[in-house]
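The structure under discussion appears below in the form of structure tokens.
Every protein chain but one is kept in place in this view of the complex.
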Amino acid sequence: MIGFVLRRLAQSVFVMLAVSLLAFAMFHYVGDPVEVMVGQETSIEDRERLREQLGLNDPVLTQYARFLGDLVTGNFGFSYRTRQPIGEMILSRMPATLELGFVSLLISLIIGIPAGIFTALRSGGLAAQTILVTTLVGISIPTFVIGLFLIYLFGVQLGWLPTYGRGDVVEIGWWKTSFASWSGLRALILPAITLGVYQLTLTMRLVRSEMQDVMNTDFIKFAIARGIDYRSVHYRHALRNSMVPVITIIGLQFGGIIAFSIVTESVFQWPGMGLLFLDSIRFVDIPVLSVYLVLIALIFVVINLIVDILYFVIDPRVRLKPEAG
Amino acid sequence: MLTWWRRVRVENEMLYLFLRRPVAQLAALAAFLSIMGALFAPLITPSNPYDLASFDILDSFLPPAWSDGGDPRFIIGTDDQGRDLYSSILYGTRLSLLIGLCSVAFAAVLGTALGVAAGYFGGRFDAVVMRIADVQLSLPAILTALLVDGVARGLLPRQQHEELLLVVLTVAIALSLWVDFARTARASTFVERNKEYVQAAEIMGLHPIRIMAVAILPNILGPLMVIGTVDLAVAILLEATLSFLGVGVPADQPSLGTLIDTGKDYMFSGEWWIVIFPAAMLISMIIAVNLLGDFFRAVLNPRLR
Partner (left out) sequence: MEDLLTLRDLSVVYPTRFGPFTAIEGINLTLQKGEIHGLVGESGAGKSTIGAAIMGLIPAPGYIAQGQVHLDGMDLRALDAKAYHKLRGARISMIFQDPQTSLNPLLTIEDQLVETIRQHTDQTRTQARDKAIALLQETGIHDAEARMAEYPHQFSGGMRQRVVIALALCTEPDLIIADEPTTALDVAIQKQILQLIRRLAKDRGIGFILITHDIGVIAEITDSVTVLRGGKVMEHGQTAQVLGRPAHSYTRALMAAVPLLDKRLVRFTNIMDSEPKLSAPELSWKVAGASAEYASDWLLAGDRAQAGDGPVLQVRDLDVTFYGNRPFAFGARDGFKALQSVSLQVDRGKVLGVIGESGSGKSTLAKAIVGLVRPSAGEITFEGAPLPLGRDRARTHPARRKIQMVFQDPYSSLNNRRRIEQIIGEPLRFFGLAKTRADRRRLVASVLDLVEMPQRAMLKYPHQFSGGQRQRIAVARALVARPEFLICDEPTSALDVSIQAQILNLLKDLQATFGLSILFISHNLAVVRQMADDVAVLRRGQLQESGPAEAFFEAPQAEYSRQLLAETPSLAMLSATGHG
């Protein structure tokens, strides 16, 4: 167990180092921080002094080491655009994105997994075929088009739900949550559905194909030949076996959800990290971009580490060594 | 003639299944029409939407020809600039397909080469390629594309950036897709390389490159084709999304995403056609490609190989 986790941990550290190197390269080579920070009339001497102050004349390796050190200690520097500390900027935006992502993931799992099971077991039926065609359409409609459509239908035509912003949020410490107020919850519905649809279809199709594969294995045929109840064959034997790969993909998906929230946030003017990121792209606000990059990679790596440990819990083949011979 | 027919018969299971699936046929037809429309856009459209002289701001916001106030010159109406929407859509499709196909081709070549080599040689090379893939995987497609675009903006002078925008966009999308090909190619190569025909070639002393290219590659084309089709849909979708976010194609060469982005502002004021028609075109194109991908998956069934 420890060896397994250690190996995964080593891989994660490698990924984080590589991403931080990427972020550092962006920070270091794209645009000149001094140029961005000073005005037109600053003298060459002043610029040079600033350059020295910022440590930009040090060897690249020293700078990278400092960059890493800053990242680890949470000292993320300042935005070119707003001059605010990046740590604060991202922290104030993070709850909005995480809450949105969490609800979308929940939607995609709660609907996607049962629908996947259903379509796998009744693959010939009319209902299953309808669901399949619907999800194919669902996977084909770009997120932003779904958002626009929902806004048009529920916001503009029916006027049931708000179409932009988070509504009223309640502050719990520094965390601003949408969950604590009616208006906040209402504002969450459309963006969460928009973001969830794509993931939902992915989850469903994945569960379906895994489940179908498992249903074709010998041990399922043997269970049927022993007269085991079909309910148990499906849910106790087949579902559990198909969950092993499904969990991996769901882990990967959460990263996708955070990334695709960029689009959703743009459509709904949702004040999260994605919107911040888009603004930063437009203004080439490199420090914010590099910190965001590292953060996304960190979220991804942590989730995958959790998935690996889950693997360990679910699958005895990973957990226990076979007998010799 | 006889040999040709023999070749066809090798693949005849696919042909047989295709002829029995109306949905796949419909999808193939739709994809074919999109490609034809895009290919011959200049020949079958009344005006060139990229040519400022060919449209007039006075024609802006004209509804489709069949509704009140429509103009027979503009079958499905005009946009806020007075451009013929039908022409814009075909030109936009052309651009979307071009970027989609080029980025998938680029990703396929890069990913397959790395994946086959990683699967064949294994060991350190494999470890390095797969760790790079891990890093790439930790950065979701849309993020990669946005970042590449952002970096290009920072690195290139504005003028040059505008010129190279299409290339940057293609590279950005390709970079986010190569991992799919690399992982599939690697997994399939792992299976193939343990088969005895590969060992037979190795025993003889054939060059590794010949073994990979002549022996292994043709045997793993099935799963790669499935990935290619699915990724083409993803690439088109990504391009549209990036253009919608305003970081995609240049403003004077609207793609379908740009058209939808422009049109969304008028959706609420009643000029629905500006957003509906490009969206319909985009969605039907992606659906067609995805349906074809589904068909290939069912026929080639990469999992069972």
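Per-chain numbering from 1; labels A and B assigned in written order.
Just so it is clear, a residue touches a chain if its C-beta (ideal position, glycine included) is under 8 Å from a C-beta of that chain, and two chains touch if they have at least 3 such contacts.
The structure presented is a predicted model; accordingly, all values stated were derived computationally and were not measured.
Residue B:Asn219 is the one among B:Ser60, B:Gln81, B:Asn219 or B:Gln253 that touches the chain not shown.
Of the options A:Asn75, A:Ser232 or A:Gln269, the residue whose C-beta touches the omitted chain is A:Ser232. Residues of chain B in contact with the chain left out of this view: 3, 6, 10, 16, 195-197, 199-207, 214-215, 218-219. Not every partner is drawn; the one left out touches chain A at residues 3, 6-7, 10, 217-230, 232, 236-237, 240-241, 244, 314-317, 320-323, 325.
Methods note: only the chains that are shown with their structure count from here on.
For the pair chain A and chain B, the distance between mean C-alpha positions equals 23 Å. Interface residues of chain A, counted against chain B in their complex, comprise 11, 14-15, 18-19, 22, 26, 29-31, 136-137, 139-145, 148, 152, 156, 209, 213, 252, 255-256, 258-260, 262-263, 266, 277-278, 280-282, 284, 286, 289, 293, 296-297, 300-301.
Only residues 131-132, 134-135, 137-143, 146-147, 149-151, 153-155, 233, 237, 240-241, 244-247, 257, 260, 264, 267-268, 275, 279, 282-283, 286-287, 290-291, 294, 303 of chain B touch chain A when the two sit together in their complex.
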